[in-house]
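Just one protein chain is left out here, and the rest sit where they should.
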Amino acid sequence: MSVVIQFSIFPMDKGVSVNPYVARAAKIIRESGFRYELGPMGTCIEGEWEEIIGVVTRCLEDLKKDCDRVYLTLAADHRKDGNGRIQSKVKSVERELRQEGQ
Amino acid sequence: MSVVIQFSIFPMDKGVSVNPYVARAAKIIRESGFRYELGPMGTCIEGEWEEIIGVVTRCLEDLKKDCDRVYLTLAADHRKDGNGRIQSKVKSVERELRQEGQ
Amino acid sequence: MSVVIQFSIFPMDKGVSVNPYVARAAKIIRESGFRYELGPMGTCIEGEWEEIIGVVTRCLEDLKKDCDRVYLTLAADHRKDGNGRIQSKVKSVERELRQEGQ
Partner (left out) sequence: MSVVIQFSIFPMDKGVSVNPYVARAAKIIRESGFRYELGPMGTCIEGEWEEIIGVVTRCLEDLKKDCDRVYLTLAADHRKDGNGRIQSKVKSVERELRQEGQ
């Protein structure tokens, strides 16, 4: 069993630069101990659903402290089998690209 | 405090027609007792974050029973104040549209 | 052939209340003449992909005029057959719910 989520969170009431808030969320994710990968538009986390959602909830709780409006998007891909998919999903696409011969 | 989510869930391994699965999720949402609204691309639910996520989790648990791959997307809009936003958000946009004089 | 999108757009640099901007986008969508439905977390539009994306592009162009940062999410469901799905998708789920006998 494996869930990979892509997760994005930011305040809507703090102006153009939301970096410090994104970093606070990233810190919570890193400290969770789950496999994760920072990306330009969000962070991927792999684990059990209930645990990952616990991390997402902690991020929201943290931003709520000083943000009046917080927006959050999440996409989850759940598979019965598989593990380490946060790496393998990208690798298998890259492999297919190479097999194309270019 | 108010969270409105837009939530979409479907199996990836059941072919073109995923309606029975979407209906199973809709039934779980309806039975949750939360304010909700079915839409063409997902369902909106309003409530407390932890409770809403509990509903989402039950939907995922249900589909996992007989689906090998489940995809789920969620967007959440959290505001410090406000309630009944599942109705008021649309109404306030409609009001602005009318004030445009057309 | 039918594409239904769910589309959401708002500025990130205008504080908590983004309603006037959402209404500007809604006005552009309404004037496009496509089947659409306002929802609490976004607007659904049905049509041909290239045309719908033209509407989305006009919304972005409009908000860019006075917003320094704009966030936009979009989910699209493309089916080879089908039409009028913006209504039928919800109706078929409601029908399944009724058949459940509750």
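Residue numbering begins at 1 within each chain, and the chains themselves are lettered A, B and C in the order written.
Basically, contacts are C-beta pairs under 8 Å (C-beta built on N, C-alpha and C of every residue); 3 or more make two chains touch, one makes a residue touch a chain.
Since this is a predicted model, take the numbers as computed values, not measurements.
Trainee: Given the full complex, what residues of chain C touch the hidden partner chain?
Mentor: With respect to the unshown chain, the touching residues of chain C are 49-50, 53, 57, 60, 64, 68-81.
Trainee: Tell me where the left-out chain touches chain B, residue by residue.
Mentor: 10, 12-13, 15-16, 18, 68-69, 71, 73
Trainee: Take the complete complex as the reference. Which residues in chain A touch the chain that isn't displayed?
Mentor: 4-6, 8, 16, 19-20, 22-23, 26-27, 30, 37-42, 44, 46, 73, 75, 77, 79, 85-87, 89-90, 92-94, 96-97, 100
Criterion: only the chains that are shown with their structure count from here on.
Trainee: Taking the mean of the C-alpha atoms as each chain's centre, how many Å separate chain A from chain B?
Mentor: Inter-chain centre distance comes to 20 Å.
Trainee: Hey, how far is the Cα centre of chain A from the one of chain C, in Å?
Mentor: Once rounded, the distance between the two centres reads 25 Å.
Trainee: What parts of chain B, by residue number, touch at least two of the other chains?
Mentor: 73, 75, 77, 79
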